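Removed from the display is one protein chain of the complex; every other protein chain stays in position.
Let's look at chain A:
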Amino acid sequence: MMMNNTLRNQCKLLPGSLVTGKWNKNQYKIIKELGCGANGIVYLVESGNRHYALKLSDNGTSIISEMNILKSFSKVQGSTLGPSFLEADDFMKTGKQLPFYVMEYIHGHDFLRFIDKKGSSWIGVLMLQLLTSLSALHSNGWVFGDLKPENLIVTSPAYKVRCVDVGGTTLIGRSVKEFTEFFDRGYWGLGSRKADPQYDLFAVAMIIINSAYSGRFQKKGEGYKQLNDLIKQKKELHPYRKMLDKALRGQYDSAIQMREDLVTVLSKQNHSRKKGPNQTATGQQQTVQPSTRQARRSQNQSKKKSGGFFETFLLVAIISMLYVLYIYEQLL
């Protein structure tokens, strides 16, 4: 989205400068800029030796809506999906009132960068986590709305997927107002923008598709057919094919249902991998060790097994041939 320059200028703060609240009088020291969105700039700040994220805006309306969402997030029991809310206040800068709110600072890598570094075997595992969180959110009557890799942060040392931008979060039954075309089912002609659990599940499917491609693509002609072709073209997406198709068509009743299918896909892959002792798909995601070599190349188990036999046979054949040559040489 475009951002006008006045916002940039007004909300621009240099590291070291202090933000003091007009109402609560709390003070925050700017450490650095974390990012800027359509309606404000997010800074990493320090207060009382603790780090927080502070969002400053010149547009009171949208930031207040976001604050309301964050507050209701905090009320969702056991949900660690979004950042927790600390306080909201106003900052007086050269006579102008700039509203801001302070939230938990979620530290980690963004989703795509994490997958790049740790390998694609993490995609499935992190999506399991995400689906669990989404299920909690949905049962509390909310839909996340603007799900995309950029809004997902993987924390460390315990690898946990969290969402940072809650601006798209919408009550079920209302219209989703903040979304990103590529992850929006309305854009692909596969449903409305009315918030329902299926809206988020569509986006989860698109995140999985997106992580197999380095870039994003625009809609050409019929959306469903195009997405199907894109799934077919990438071998690593084949194991997920059935699940992705159901999610794209909105056929899952709940995030839990989709999660179950994903568990099945992942455990199948584990069986086919002979030496993968640490791989579990039971939901204890943190204990899972990443394996650098992926076994997603083949579509089913039997194929994989015969591949293994062939490898063994080849190896034995080569070694015996070398041995025969060696003996032959010795004899001469």
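Please note the rule applied: a contact is a pair of C-beta atoms (placed from the backbone, for glycine too) under 8 Å apart; a residue touches a chain by one contact, two chains touch by 3 or more; residues count from 1.
One rule holds in what follows: contacts and distances are computed from a predicted model.
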Record lookup, UniProt, unshown chain, options "ABC transporter permease", "Transketolase", "VWA-like protein" or "Glutamyl-tRNA(Gln) amidotransferase subunit A" -> protein name "VWA-like protein"
If I consider the whole complex, including the chain that's not displayed, which of A:Lys12, A:Arg50, A:Lys71 or A:Lys225 touches that chain?
A:Lys71
Among A:Lys93, A:Lys194, A:Lys234 or A:Lys268, choose the residue that contacts the chain missing from this document, as touch is defined above.
A:Lys194
Please pick, from A:Gly82, A:Pro99 or A:Pro197, the residue that touches the omitted chain in the full complex.
A:Pro99
So which of A:Asp90, A:Asp110, A:Glu236 or A:Asp261 would be touching the chain we can't see?
A:Asp90
Pick out the residues on chain A that sit against the missing chain.
1-2, 23, 38, 60-61, 64-65, 67-68, 71, 87-90, 97, 99, 101, 173-177, 181, 186-187, 192-195
